[in-house]
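Right, chain A next:
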Amino acid sequence: MAKPKLKAHRIARDWCKGCGICIEFCPKKVLELDTEAKAVAARPEDCIVCKLCELRCPDLAIEIETEREGANHE
Partner candidate 1 sequence: MAIKDYIRERFFPHMWCPGCGHGMVLNGLLRAIETLGMSKNEIVMVSGIGCSSRISGYVDFHTLHTIHGRALAFATGVKMSRPELNLIVPMGDGDALSIGGNHFIHACRRNIAMTAIVMNNRIYGMTGGQFSPLTGYGAMATTAPYRNIDHGFDIVQLAMAAGATYVARTTTYHVKQMTEILRDAIIHEGFSVVEIMSQCPTYFGRKNKIGDAPEMLEWFKNTTTPIGSKAKQEDPSLIERGVFVQKELPEYCSEYAKVVERAMKGRS
Partner candidate 2 sequence: MSDNVKFLQGNEACVEAALYSGMDFFAGYPITPSTEIAEQMAIRLPRIGGTYLQMEDEIASLCAIIGASLTGHKVMTATSGPGFSLMQEALGYAVMAEIPCVIVNVQRGGPSTGNPTHVSQGDVNQARWGTHGDHAIVALTASNHEDLFRVTVEGFNIAETYRTPVILLFDEVVGHMREKLVIPNPGEIPLVERLKTSVKEGIDYHPYLPREDGRLPMSDFGAVHRYNVTGLFHDMWGFPTDNPKIVHGLLRHLVDKIDNNAHKIAMYKDFYVDDADRLLISYGSAARSALHVVENRRSRGERLGLLELQTLWPFPAQIVRERARGMQSVTVVEMNKGQVLEAVKSAVDKPDRVFLANRTDGVLITPTDIRNFLRVIKGKGI
């Protein structure tokens, strides 16, 4: 099975309350709080699509959008 590849961190800014959980527990330190105290993906290229931020977000504000690697060739 192909490994899912990151398309984007979809973050609902109006749902995010800036608690910092996603940032603290991202194994690759991909996320940061911006100047408005909202989570943003500062280093998306480091994302390993573990989805822990999505699973742990208390505000249901994060969705990891993926595309399957090699999907274009099928």
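Selection criteria: all candidates are chains of the complex that A comes from, given by their letters.
Convention: contacts are C-beta pairs under 8 Å (C-beta built on N, C-alpha and C of every residue); 3 or more make two chains touch, one makes a residue touch a chain; residues count from 1.
Small disclaimer: the values here were computed from a predicted structure and weren't measured.
K.L.:
Would you mind flagging which of 1 or 2 touches chain A in the complex?
P.N.:
For chain A, the touching partner among the candidates is 1.
K.L.:
Could you list, by residue number, the parts of chain A that touch candidate 1 in their complex?
P.N.:
Residues of chain A touching candidate 1: 12, 14-21, 23-25, 52, 55-61.
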